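Heads up, one of the protein chains got dropped from this complex, but the rest are sitting where they should.
Labels run A, B and C following the written order; every chain starts at residue 1.
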Amino acid sequence: MTVKVGIINVTGYAGMELARILRHHLDAQLVAVTGRSMAGKRLDSVFPHLVKMGLPIIEKDELEGVDVAFSALPHKASAEACIQSLEKGAKVVDISADFRLKDVHEYESWYKVTHPGPQYLEEAVYGLTELHRREIASARLVANPGCYPTGALLGLAPLVKERLIGPDVIIDAKSGVSGAGRTLSLNVHFSEADENVSAYGLEGHRHLPEITQELRQMDTSQPWQVTFVPHLIPMTRGILSTIYVKPADSRLPISAQGQKRLTDLFRDYYKNEPFLDVTQEPPQTKQTWGSNMTQVYPVMDLRTGRIMVITTLDNLVKGAAGQAIQNMNLMFGLPETEGLDTLAFYP
Amino acid sequence: MTVKVGIINVTGYAGMELARILRHHLDAQLVAVTGRSMAGKRLDSVFPHLVKMGLPIIEKDELEGVDVAFSALPHKASAEACIQSLEKGAKVVDISADFRLKDVHEYESWYKVTHPGPQYLEEAVYGLTELHRREIASARLVANPGCYPTGALLGLAPLVKERLIGPDVIIDAKSGVSGAGRTLSLNVHFSEADENVSAYGLEGHRHLPEITQELRQMDTSQPWQVTFVPHLIPMTRGILSTIYVKPADSRLPISAQGQKRLTDLFRDYYKNEPFLDVTQEPPQTKQTWGSNMTQVYPVMDLRTGRIMVITTLDNLVKGAAGQAIQNMNLMFGLPETEGLDTLAFYP
Amino acid sequence: MTVKVGIINVTGYAGMELARILRHHLDAQLVAVTGRSMAGKRLDSVFPHLVKMGLPIIEKDELEGVDVAFSALPHKASAEACIQSLEKGAKVVDISADFRLKDVHEYESWYKVTHPGPQYLEEAVYGLTELHRREIASARLVANPGCYPTGALLGLAPLVKERLIGPDVIIDAKSGVSGAGRTLSLNVHFSEADENVSAYGLEGHRHLPEITQELRQMDTSQPWQVTFVPHLIPMTRGILSTIYVKPADSRLPISAQGQKRLTDLFRDYYKNEPFLDVTQEPPQTKQTWGSNMTQVYPVMDLRTGRIMVITTLDNLVKGAAGQAIQNMNLMFGLPETEGLDTLAFYP
Partner (left out) sequence: MTVKVGIINVTGYAGMELARILRHHLDAQLVAVTGRSMAGKRLDSVFPHLVKMGLPIIEKDELEGVDVAFSALPHKASAEACIQSLEKGAKVVDISADFRLKDVHEYESWYKVTHPGPQYLEEAVYGLTELHRREIASARLVANPGCYPTGALLGLAPLVKERLIGPDVIIDAKSGVSGAGRTLSLNVHFSEADENVSAYGLEGHRHLPEITQELRQMDTSQPWQVTFVPHLIPMTRGILSTIYVKPADSRLPISAQGQKRLTDLFRDYYKNEPFLDVTQEPPQTKQTWGSNMTQVYPVMDLRTGRIMVITTLDNLVKGAAGQAIQNMNLMFGLPETEGLDTLAFYP
C-alpha cells in the first residue's frame, strides 16, 4: 500500500520540507499540494531544489483523494482546512498550533482568535512522538508540536515522568532564523539578523502553554513554574535548548554518582528511541542539521546542585516536517523511521 | 553483491562525507576506515552525526579485504596509499590530486614533490563523470576531480566540445570555507573568515592545470588562455563559478535567438544526465546544498557579446565525495545514482 | 563655522549611516531628519545604536534652514526632494541615482521613469571624490556614486587614464546584503541569503551605465565593452570587485618587471589619497569594515597576459554615506577626512 499524501500550504518552510522528505519515502506518495500565492506553478519551478517534482500547486486549501493531509497553514486557517480534510475521510497532521492546547480558552487567550473547531480538541493527539506514540498510532488528527516544545520536552520528560525534579524550570532556547518562517519581516532581514543575537517573546511566547500542558500531564503533582526565553541567533536551522532545573530530593544526589545516575536515567529512558541520542559530550546543532535526531545531554552543576539538560534538533525536521512524517508513519502502521533515516550534514 | 568499501583518512571533510553517503548506499558497505590522529576510536565517537556507525578507525593507511578504496589523504601520501591498494587488488578512487594530471612534470612543478608512481598516470581516468563516463566504468584507478574544476568544466563542456568559443576563458569562483578542508589555519578561523571575502591563489591555483588539461582534450585546436581566480566567502558549503567566454564565430549570434540556441545546446547536451540541471533562473548554491547536483545557467551579455555560464554545486558532494561514489557506482556496474538521490536542503 | 545638515529619508541604511558619521563630525551638525514611516519618533528610539541622538523624525521630505541636504530617497522621489532643497538655497548630495547619468535618455531607459529635473543634469557633479575632487569642491549638487561603480572605477582609473588597457572589461563583484537596502524582499530574508551565493542583474544592472559613462570620460578613444556581474554573498557589509582587463600594448609587459610597473603606477597615482590603500597582499573586505578606505590590489596573470585589479570597500561607508560626507567636506572647504578617519573594525 502506498499512502497518498497532500500538503496544504506547501510554500512555507515546513510545507516545502515535507515535500522534500516525502520524495525519499518508499511507502508514501505526494499527490497534491496547495499554496495560494504560487497557485498554478509547478512545485519544482517554485523550489528548484525539489528537482523533478512537477506537481502543480493548487489554489484552494481543500484536498481530494488523499489518505493523509498535512496542513502548514497559519493558525485558525489551518484548523479550518484540517476539519475539511477530516470530513472528507482523510487523516490529518496539523503543523499549526490549532489542536495542540486541550483548553480552548487557553488557546483563544494566547492566539487571540476564536477556535473554528473546539469539538476536535479532545480527539486530537499531541504529536510529540516519543511521549504519545501509542495514541498517535490510532489517531485521526495529530497536532504536531512546536519546534521549541519538542526540544524542551524531550529534555525534561525522563526527569518529569520519574518525578525527580522540582517545579522551577527555566528553558533558555537559541533558534536559527528559519523557525520564524518564510514571511518577510525586519527581524529576519539578513542585514538585521546577521551578526546579531537577541531575546524575544519575553512577555510570553506561544509555545509556553504547550510545554506547561505536557509537563502537567506527565506529573500532575507539581505546580510547574516555567520560564521560557527564546533567542534568535544568526544561523538558518537548528535549536539548542538549555534547561535549568533542580532535583526534587536526594534520589539524584549532587555528586559524581548522581551524575552517573542522571546519565543512566536518560540512556535507559530513550534506549529504544530511533531518533534520540543521549550524548557523551555537549551536543551541537550542526550534528542534527537535516536529520530527525534529537540530541540530549543531561549534566549536573556540582557547585550549585542544579541539573542542566541541553538538547539540539533541526527545527524544520524533528521540530516540524520530520516529526510530522514520523507521526504519519505511526498512523499508517509503517516503520517509524521510513523516509527519516538521513544522517545529519556536518559540517 | 555488496561492494566492500574502505576509506583511507576518514577524518577530513571528504572522508567523513564519504562515510555519510555510504551509510545510505544499498549496494555498498563501509568495512574499514583509517585515520592516524583518531586511530583506535569509533567513527561515531569522532563524528557524532554519524549515528551508530561504530567502525573502529585504524591507524595505518593500508586496507585489507576491500573491493574499492577511497583515499582522502593529502597529495603524495595519497598516491602511495592508492598504489598499495591497487597492488592488493582493490579498485581505487583517489580524492587527492595525485593522478589527475597526465604530465608528471606538470604535476611536480605545481605540487613541488616527486610523484610516487608516475607509471600509473596513463592508466588513471580523470573522474569527472559526465565527461569520462565510459572510461570510468572500466577503470581500476579513478582520479576524482577537484571541486573547482568540476564546476568550471561542467559549465564549459558543451561550448568547448562543440568548438563554439574562443580561447579566452575567465573563471571567477566563489567557494565556501569547507573546500579548504579541516586543517587549522588563520584564513579559516571563524573570526577571520566570517563577514569577509577575499581572492586567493592569484599567483596560480593548483586546480588550474586540471582545467586546462581537460579543455585541451575536448578541443585541441584552441590555444586556451584560462584565468582562474578563486574567492573564499563566508559560508560552509557550496561553489558558484562565473565563467566568462566569447563565441568563436557567428554560430552563436549575440541576440535573443542566440540566447535560445545557447540554452538549447546545454539542455540537449545534458538531457540524460541525472545530476545536471540547466536552470531557467540564475542558480544559487543553496539549491545544491547536500546534493550531488550541478546547476548550470548559460546566459548572453547582449551588450558586449560575451557568454557567461554560472554553475553551482556542493563542494563536498559533487565536488568531492558524491562524485567519488558516482564513479564507484560506474566502476562496479551499479546504478549511477545509487546512494546519491538526496535532494538539496533548502533553506 | 558649523555646517547645518539635514538628511532626507534617514530610515534606510544609507540615511542611518550618515547620521552615525555626522555624530562624530567636528564641523557639521545634524539639525533635521525626515522619514515617512517613522515620522514623529526620535532618531535614537528608532535606531537604539544612535545613542542620545534625539532629533525628531519629520514626515515631509522638505528641509528648512540647512546648509546641505543629503537625500537617501529612492530614485525620482529623491530628485524631487533635491530640487526643492536646491531651490531653498541648500547644497545637495544625492545618494540616489537621479543625477549620476548625464544623458537623460539613458537614465530614463534604465530607470523606467521620467526624470523630474533634467535641467540639473549638466550642473550635477559625479561624486566619485578621487576622480572629480576639483569639480566637487565648487559644486552645488553632487550625485553620489553607486557602491559598485566606486569599487570598479577606483580599480580602473589609473589604467584607463594612462590609456594602458584595451576596451574589454569584466567586473565580477561580490557584495554584502546591506547593499540591497532595508526594504524587505525574499532574496534578503536571512534564511534565503545565509549560506548562499548567487549572481543577479545578469540582464544588466543599473550601475553599469555609470561605470561606462566614467570610463568614456577618462578615455574617449576606447569602445568600452564592460560586462558587470554582481553577486550577493552572505555577509552584511563589504564589496569585493575582481576586475579583468588586458594591456593595450607593450607599455605594461607581461613579466615580473611589468608587475612592478603596474604596482608603481597605482602607488604613484593614489599616493596623496587619504582613503586609498594600494595593498601588498590580496585585500579582504573585513579590512575596510566600517571605514572609508578603498583597498586596491593590481596583479598580473603572467600565464595569460591579463591584468586583475581587486578592490574592497564598505558599501555603506565609501560606497554611500562616507563618500557623501567626504564630498560635503570638499563642498564646504573642510578638511576632506573630517569625520572619516575611523579605522576599520577587524575582525
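Basically, contacts are C-beta pairs under 8 Å (C-beta built on N, C-alpha and C of every residue); 3 or more make two chains touch, one makes a residue touch a chain.
In this text, all values refer to a predicted model and were calculated from it rather than measured experimentally.
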item: Which residue of A:S78, A:T236 or A:T294 touches the chain not shown here; value: A:T236
item: Touching the absent chain when the full complex is considered, from C:S291, C:T311 or C:N329; value: C:S291
item: Option from A:S37, A:T227 or A:T337 whose C-beta touches the chain left out; value: A:T227
item: Of B:Q119, B:S185 or B:S250, the one touching the omitted chain in the full complex; value: B:S185
item: Residue touching the undisplayed chain, where the options are A:D103, A:E123 or A:E195; value: A:E195
item: Touching residues (missing chain, whole complex) on chain B; value: 13, 176-178, 182, 184-186, 188-195, 234-236
item: Residues from chain A at the interface with the omitted partner, ascending; value: 168, 170, 172, 174, 176, 191-192, 194-200, 202, 204, 208, 225-227, 229, 231, 233-238, 240, 242, 244, 282-286, 289, 299, 301, 303-306, 308, 310, 347
item: Absent chain, residues of chain C that touch it; value: 13, 16, 20, 23-24, 45, 47-51, 178, 194-195, 236-237, 277, 279-281, 283, 286-291, 293, 295, 341-347
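As a convention for this text, only the chains that are shown with their structure count from here on.
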item: Remotest chain, chain C as reference, centres from CA atoms; value: A
item: Homomeric contact chain A-chain B: same or different residue positions, threshold half; value: same
item: Rounded Å distance between chain A and chain C, as computed from the means of their C-alpha atoms; value: 46
item: Centre-of-Cα separation between chain C and chain B, whole angstrom; value: 38
item: Overlap residues in chain C, where contacts from two or more other chains coincide; value: 176, 191-192, 194-195, 234-236
